[in-house]
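Left out: one protein chain. Kept in place: all the others.
The letters A, B and C name the chains in turn, as written, and every chain counts its residues from 1.
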Amino acid sequence: MEKDSKYNWRQKLHDIIYEADTPAGKSFDVILLILILASIILVMLESVKSIGARYHDFFEIGEWIITIFFTIEYFARIITVKKPSTYIFSFYGLIDFFSTIPQYLAFFFIGSNALLTIRALRLLRVFRILKITRYVGESNKLAKAIKDSKAKVSIFLFAVLILCIIAGTLMYMIEGEESGFSSIPVSVYWCIVTLTTVGFGDIAPVTPLGQLIAAIIMIMGYGIIAVPTGIVSAEYAKDQDASKITIDGEDYVHMNTQACENCNARKHRDDALFCHNCGHSLFINE
Amino acid sequence: MEKDSKYNWRQKLHDIIYEADTPAGKSFDVILLILILASIILVMLESVKSIGARYHDFFEIGEWIITIFFTIEYFARIITVKKPSTYIFSFYGLIDFFSTIPQYLAFFFIGSNALLTIRALRLLRVFRILKITRYVGESNKLAKAIKDSKAKVSIFLFAVLILCIIAGTLMYMIEGEESGFSSIPVSVYWCIVTLTTVGFGDIAPVTPLGQLIAAIIMIMGYGIIAVPTGIVSAEYAKDQDASKITIDGEDYVHMNTQACENCNARKHRDDALFCHNCGHSLFINE
Amino acid sequence: MEKDSKYNWRQKLHDIIYEADTPAGKSFDVILLILILASIILVMLESVKSIGARYHDFFEIGEWIITIFFTIEYFARIITVKKPSTYIFSFYGLIDFFSTIPQYLAFFFIGSNALLTIRALRLLRVFRILKITRYVGESNKLAKAIKDSKAKVSIFLFAVLILCIIAGTLMYMIEGEESGFSSIPVSVYWCIVTLTTVGFGDIAPVTPLGQLIAAIIMIMGYGIIAVPTGIVSAEYAKDQDASKITIDGEDYVHMNTQACENCNARKHRDDALFCHNCGHSLFINE
Partner (left out) sequence: MEKDSKYNWRQKLHDIIYEADTPAGKSFDVILLILILASIILVMLESVKSIGARYHDFFEIGEWIITIFFTIEYFARIITVKKPSTYIFSFYGLIDFFSTIPQYLAFFFIGSNALLTIRALRLLRVFRILKITRYVGESNKLAKAIKDSKAKVSIFLFAVLILCIIAGTLMYMIEGEESGFSSIPVSVYWCIVTLTTVGFGDIAPVTPLGQLIAAIIMIMGYGIIAVPTGIVSAEYAKDQDASKITIDGEDYVHMNTQACENCNARKHRDDALFCHNCGHSLFINE
């Protein structure tokens, strides 16, 4: 009996932490999101010298509060899940571990430079936000569009990289070291900076021939930038019509689970305006 | 009788100020547009030191003329509207107030620094232009396209921001303070500057590893820039076909209110070339 | 009889100069194109100090040769056209005049600074190239696509300009004159440089708040750049289907003037693969 109550307690906690369907689960996610954002802002502000020095104690206390909360959350996740090892060695399990541990490490092993690097690990918590936003419908669709066009865009970017290696080597040979093109990798870096239209200007061609080649690279970049855009646009437009499929000349359209207010009939077309069963408007309250 | 004539006078003024259908209303809008543009140019030129000092008196007189006109307009709007409080606390009412008041404040409380900040408030009048351009049909359609794709683009920009935080922290750890990456917020700022392909060049990586990471960020930015473009393109293309809807396999197209010159029949298709009733060309005068 | 032969001579010359259908007309256009390009390269190279000083005599002779040819061409155009005044006061007539006259002016009135400005007028000849490329089919279609989306893009750019005025004023108030934001027009200029993702870096925010606003402007610019692209993409995609029109539910497709090799039937669909009359393949030689 007691064991059963304990199981219930663990089950409830599991639902709160891992599910977002219950009000408690939603509240937990919102609190977690706020704490992650707070911890990110803390780490970022602490890195600003003038602020970091003045409010040092405030940051220290804030970090400890957040770290303790994340520690509790981490152990709660381990306890409530059936196979703890699954969570511990999952992507988010490792992020949770590596973003919580630095504060403890910094407490025991204090070395200014190492501290800096370790503390920044706490920013890994930002990935958690992505997991929470997973519930937002749009991001799934967006992720699909990006995934679908990934293969094409990757090949395109690979071709751009080869172009940058050739053009970068050319610029290295033309411009020489006086203009900042000190080695082929640096020239390739400059070429990427230019072709992506970023253009820092820390390195810039000074010889007429170098400027001519640079102009050609830029004009090409202008034409090239259109290609990934065209790919994603076409891929995305295709997705828009994805609810309609054609099998052997017959059109089949995707049916949603919307229920008619009048006759409660379900399985309407996504673009249906009226119920297919009773003709009642499906948008009567809008 | 006298009250009625007064009412008529207020009604007429109301139509001139708030409506753009009558010739007088259109003239009023054009004059208002010109005066707003003149006041914006005045404020902008006054901020240029060399011009501001030489033509100080001219600017002073010009500002007073415009301010007095806007004051009269402001009170005319209050008088002619039925519920003055609705106008006063509306978005445009507040803009009208806060863009007119600085000149009076500057007259009574003269302090050079505060003056600067207050005077710039007059530029708020620029919003008025947006209200007038509301009458232009295209801008409505454009606004709709932007509004429709806002949700998707927002989520995308949020993902970009998280990417910038991670990449910015990485660059802060790699480059250190000598290269200008003095804190995580500054590094994130640099990362946004780079990923959006702006590339000021005030901060630029100098270490080989930093340049490699920067190159990866840029190549990613090049592929990423395609995504919002694809979203808006697809959304906009969808709008183009919005006049045609399909209900239960039957196509229904939007009918406009254009009247045939020959038989005066209405409700033609948006893409109709000839009258559906008499076959007369609908574009005979073009 | 003699008058008639003279008329014939003028008619022939007219065809060579104004028409591009005959072999002589095509040759004339090609020679003209080469001469215009040569004159443009001459003016450009002459402006380079080191080259301009060394090869001064060569440029002088080259310019005179080209100028004399253009003078002859100019008078030939006047003589052969029926109403000379129509040509003289046309856009290309004025360009021909103003791009030929500087060399003569420079000969009579020699003043180094004025000379510089006048000589550059010769670059107006570049417009002539546009007129010749008019014959290339693609450019007409491209011009149509740009023209169709001009209204929408203009309104969009106007909205961007208003945004730049507001953001520029804000940056002027935040950053002040130490960072280079010396006046509102300069700030607005910086804002345009940033929002269009050009990012020179001659002016860059240094205060944390200024960098935050700049980051917001850039992220917005990243989302905004998608809008004109979406407009033109949709407009261009629409043009692709322009050959097919629908009248009262009936589809009408554009017919081309291609002739079938087998039965010589004309008026095939643009996308026809086989002759509609005899079923012979229309692409037998490809």
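The criterion applied here is as follows: contacts are C-beta pairs under 8 Å (C-beta built on N, C-alpha and C of every residue); 3 or more make two chains touch, one makes a residue touch a chain.
Predicted model, so just to flag it, every value in this text is computed and none were measured.
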item: Displayed chains contacted by the hidden chain, counting the whole assembly; value: A, B, C
item: Residue, one of C:Ile16, C:Ile66, C:Val81 or C:Ile225, that touches the chain absent here; value: C:Ile225
item: Residue of B:Tyr172, B:Phe200 or B:Tyr222 in touch with the missing chain, whole complex considered; value: B:Phe200
item: Positions on chain C where the hidden chain makes contact; value: 40, 43-45, 47-49, 116-117, 120, 123, 126-127, 129-130, 133, 136, 138-139, 141-142, 145-146, 149, 153, 156-157, 160-161, 185-186, 188-189, 192-193, 195-202, 225, 228-229, 231-237, 239-240, 269, 271-274, 276
item: Residue numbers in chain B that touch the chain omitted from display; value: 48, 197-201, 208, 229, 233
item: Touching residues on chain A - with respect to the absent chain; value: 151-152, 155-156, 158-159, 162, 165-166, 169, 172-173, 182-186, 188, 194, 197-201, 204, 208, 211-212, 214-215, 218-219, 221-223, 225-227, 229-231, 233-234, 237-238, 245-248
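Just so we're on the same page, only the chains that are shown with their structure count from here on.
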item: Same vs different contact residues, chain A with chain B, by half of numbers used; value: different
item: Pair in A-C or A-B that repeats B-C, with over half of contact pairs matching by residue number; value: A-B
item: Centroid spacing, where centroids are CA-atom means, of chain A and chain B in whole angstrom; value: 30
item: Contacts with 2+ other chains: residues of chain B; value: 156, 185-186, 188, 197-201, 225, 229, 231, 233-234, 237
